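Note that one protein chain is taken out, while the other chains of the complex remain in position.
Lettered A, B and C in written order, each chain numbered from 1.
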Amino acid sequence: MSAHPHHEAGDRIAVGVDADAKDRNLKRLRRIEGQVRGLHRMVQEDRYCPDVLTQVAAVQAALRGVARELTRNHLKHCTAAAVAADDGTADEVIDELVDLMYAKLR
Amino acid sequence: MSAHPHHEAGDRIAVGVDADAKDRNLKRLRRIEGQVRGLHRMVQEDRYCPDVLTQVAAVQAALRGVARELTRNHLKHCTAAAVAADDGTADEVIDELVDLMYAKLR
Amino acid sequence: MSAHPHHEAGDRIAVGVDADAKDRNLKRLRRIEGQVRGLHRMVQEDRYCPDVLTQVAAVQAALRGVARELTRNHLKHCTAAAVAADDGTADEVIDELVDLMYAKLR
Partner (left out) sequence: MSAHPHHEAGDRIAVGVDADAKDRNLKRLRRIEGQVRGLHRMVQEDRYCPDVLTQVAAVQAALRGVARELTRNHLKHCTAAAVAADDGTADEVIDELVDLMYAKLR
């Protein structure tokens, strides 16, 4: 599969993705990658800890922007599709998301 | 200043940094950079949202490891130095850290 | 309205609530009320700050249990009903929940 060189056979794919949401997340992630490199440089230079922590907080906020977009997309497409299918999978999809939100994500 | 090519005149420097703590954080940040590139690829490939969110949670946990190490180092060195100096700056240093912990970091 | 003495005319009511989920949350909230009174006593007695903070963390975890149950119930009933109605309100309901999760709740 030339378009998805890293894509493995067992990987799950989203039911639907808004093109705009996807584009915003790709841009956010490029910016986050640069911010993480900036953090590496600050630690290398022994910069004052609160200044480094302020930058860590900026990366955390940017990552939450990514998670928020993914959650909204998941609810609008995948969860809605599971509800519409009415085949009993909606509860599983909802439990999976709620576990993620409350047990893993910050 | 050859050792710190990106270092600006006004940048604040830490009073003291444990060599081990610094080394651990530099390694963590390299790994985080790779994880963020992996996230970019997952979004590019329209991977299933909960699988991407699980990876976002892993990056968040790794970033918290960096913040935790920085906070511990700051308390052991900079805050302790401010308390020992007994020149009235300790309260400012403490207020700055508490504001960061409760208003910015997650 | 004798059953809901504090209920105001403009209050919004849930589309559906699982009786078990409601019962668990009422029990959790009674326990949390007792924990908060315990915190008041600890502060009154000048107890060691980390011991009080440990108890604050316990209340935070219990409150998250309440929020998790409410979120699951909301997704299973109210959001599902909005998706099924297919009248364009599902997006609003989803945006409202995502804003809550990412901008207000911890």
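To be clear about the criterion, contacts are C-beta pairs under 8 Å (C-beta built on N, C-alpha and C of every residue); 3 or more make two chains touch, one makes a residue touch a chain.
All figures in this text were calculated on a predicted structure; none of them were measured in a lab.
**Student:** Checking the contacts here: which visible chains does the omitted one touch?
**Tutor:** Every shown chain touched by the left-out chain: B, C.
**Student:** Which chain B residues touch the hidden chain?
**Tutor:** Residues 64, 67-68, 71-72, 75-76, 79-80, 83-84, 90-91, 94-95, 97-98, 101-102 of chain B touch the chain absent from view.
**Student:** Residues of chain C in contact with the chain that isn't shown?
**Tutor:** 4, 6-7, 11-14, 17, 22, 25-26, 29-30, 32-33, 36-37, 39-41, 43-54, 56-57, 59-60, 63-64, 66-67, 70-71, 73-74, 78, 96-97, 100, 104-106
The rule is simple: only the chains that are shown with their structure count from here on.
**Student:** Between chain A and chain C, what is the gap in Å from one C-alpha centre to the other?
**Tutor:** Averaging C-alpha atoms per chain gives centres 25 Å apart.
**Student:** At what distance in angstrom does the C-alpha mean of chain B lie from that of chain A?
**Tutor:** 20
**Student:** How many Å are there between the centre of chain B and the centre of chain C, using C-alpha atoms for each centre?
**Tutor:** About 32 Å separates the centre of chain B from that of chain C.
**Student:** Could you list which residues of chain A touch at least two other chains?
**Tutor:** Touching at least two other chains: 64, 67, 71, 97.
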